[in-house]
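Note that one protein chain of the assembly has been removed; the remaining protein chains are unaltered in position.
Letters are used for the chains, namely A, B and C, taken in the order the chains are written, and counting of residues starts over at 1 for each.
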């Protein structure tokens, strides 16, 4: 039995190949993929900037239908619609049992699909630790409704959660790509009184307002830190969320955070810079009671249940991130559009 | 009425002068100082590295007896023995009402004595916001017993508290000067299962063991990060506390902290370096779920009551930090010994 | 200088009398009241159920204009518009310095106005600890906009905060009087995915939906616990908020809360019942990991600043609670309507 799968073949070489449909081992499930997407991380993989094995299927954001259940997987049946998060913890190691599910087994260990095992830009995908990771989709929600619970919304929201945003806080979010937009939605859900976002791309600025941005600063027109300090009468924000992954935006976050406030870092910083620098005057030389937190996407089926519940009850609308739709056969074109941010793309949907 | 007071006269110039005994205004108290000490910060002031007004009385760690109570100060009477923390919050500003007492009114604003107002290396000192800051000393405790609650113990303990050390955690503390030793005591009080400390000065190594260091690493003999990784089987510590204030020790903290763990920064970093660098591989490029927290000394009379209660009930013995005793007249000699870390000094006690 | 003031004269006897305009002592302010309201607690006072001194001015929810500033009050000037919370902490006692501002000085000690000192159903009111308690009102907000930050909204929101509602939680709120409605708004602000509220009065049911109730159960038509268990597939809610103050509703909260969940109690229970009973099977005989938290209204000017910021940024609209408006001269009629819940009243506004 064959299926189509998007294969990483070496730097800047991806493309469909035929592969055998996977078989579910003990504790595993095989899911027929009905919708997936491309993540910024997939672009890094494609470019050879993040190392995965040549020949591996990439993609880590599957929505689909249960095709096969391995031994020991209980409470599910073939044909049920499920979404699976990029992070698939085992639930049973020391890290998982310390609530560090994303770091299952060690650094970044919760991220398996499309990283250390075959991923989901394919007709079928094998899900490890299926008992802990298959999240059922309510009938009233479409695949598109829940697509972004599989990574970016969980990640963006976690930036607001890890920062412990309080009802009434003033929050800034640097970067309004998909993760940053999700962080904006997260800040709104946490009860921020005022959300100031920063980007310069028109489609993102427009979407930022829809997701909860009260004030959207275009960093090509104003200095965002100066502007935030002006808006907050020199006090700064309670929480600044970094959703770019660059020294400059990290630094801006430290600069605009009030004494006693929190910088929440979601970006993945480039290995070349070796260190991110915390600017000392604004970090109060270490005695300003500021905090820096960093967060990887929380996964597992319970997290997914909660995120899906937010969508079902219309707390957030993520479907509107989809600006482009492709079939699996068009995946190379989808990468081209997404990787180069062409045509006002925010997120793409890929339908096998 | 005159008193003796240690005056900052310009870089590297301090010394006793006669000054009028202060008068208590509304909400203030004047305390006759019976014991005080010299802080690392005072040394920075003396050297001109931290700016205070020339002519100002320095010192911020007073133990004494109430001499005069201003209008509106209630619940105290003349003659009572009190200790006052370096941090004297007003309790009534936006920062204080957000539980950011140390940052009363803004960055570093809780630190008033010897910084923005006259300090306590003198026969008398005026205490602002006396209702919030005079902590009574139980009869059974001596001045020396409580001396270090006024700054270093509160600071060191807060490094353990801000890191949210859990019972059973593995903790490392870099630097076993007075703050680091207090952080070690704090880690012990928080229930750390294993405490690994780092220093190289023999008297500090010895004291570190007394304060709770299970393993004390001499960084001149071993690479502390390698050694910590070896001891923890490659996992790293749950919490690393930085109590030096240098790039290298900060970096070591990030390096030896486990995925999902916390770096607690107590050191004051030198303005010259502009930025402290967070090493990216060990910070997991921003996605290792690591946290960096920083803390200024918590003050106020309730904090003091709790710290004094720990001493009264023999949870910690801070008096043993006193290696040298001087009269106020000998204060220049005391600075010489302490600033140059001569003669195995840990802390000095100054008796006016 | 005389003013009108609503006086408690003994059980069921209240009414306007002339009183001298108060004078601001050290740390105090006198505020000319421009708007106030009647609280459920005021009704208990009127009926003699909660003891206050006969002859005292009642009322504890003032909005007004600064009339006089006492010695030591800084950062304000005569004529500024301010709102003051029912809870006016000193900020300087052991309780305040432990973040227990509502319990300033001891049980219920934060509540001073209309309880232990003269209140604000009058032309003028004296505010204790003015530095900690005068919250400025932005020009763009009317008195009516901010009126309910002075008590009920702070209280209701705190029920959601103390319960530590997480984004994605399912929450029930028992009782949709003014406090319960505010708790519903609070649950929404905290990011609850589904909010199930319980009441039976038509105007409250209607308002409940406006404040965030997704499902409003009429307890005269359905058994709310059964219904909640049905809706949640037998799991129960993550958080149940009690906003009635009766054994039955408290018990219902315990009954419908999931294993590991939290009951948040806002109601004031009647002294006659001596004990509130925690039903054992649903409390899991003590081993279901359930929590019961109780909360008094958080006050102080920083809390007020945050609440006002939520209103300014249109996170919540409290003005719509005002169903009836009276002049101070009509206050007895206002009590009659409000105490007897006539005419679909939710809250009244009193304009001196």
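In this section, a contact is a pair of C-beta atoms (placed from the backbone, for glycine too) under 8 Å apart; a residue touches a chain by one contact, two chains touch by 3 or more.
Small disclaimer: the values here were computed from a predicted structure and weren't measured.
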Per the touch definition above, residue among C:77, C:221 or C:274 touching the missing chain: C:274
Contacting the left-out chain in the complete assembly, out of A:17, A:302 or A:332: A:302
Residue touching the undisplayed chain, where the options are C:8, C:148 or C:283: C:283
Sites on chain C contacted by the missing partner chain, in the whole complex: 95, 98, 100, 102-103, 106-108, 245, 259-260, 265-271, 273-281, 283-296
Where the missing chain touches chain B, by residue: 157, 160-161, 166-170, 186, 189-191, 193-194, 214, 306-307, 309-310, 312-313, 315
Contact footprint on chain A, counting only the chain that is left out: 26-27, 71-72, 89-94, 96-99, 101, 129, 131-132, 300-303, 305
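Following the convention adopted for this analysis, only the chains that are shown with their structure count from here on.
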Interface numbering overlap (same over half, different under half) for chain B and chain C: same
Per-residue overlap in chain B, given as positions that touch at least 2 other chains: 98
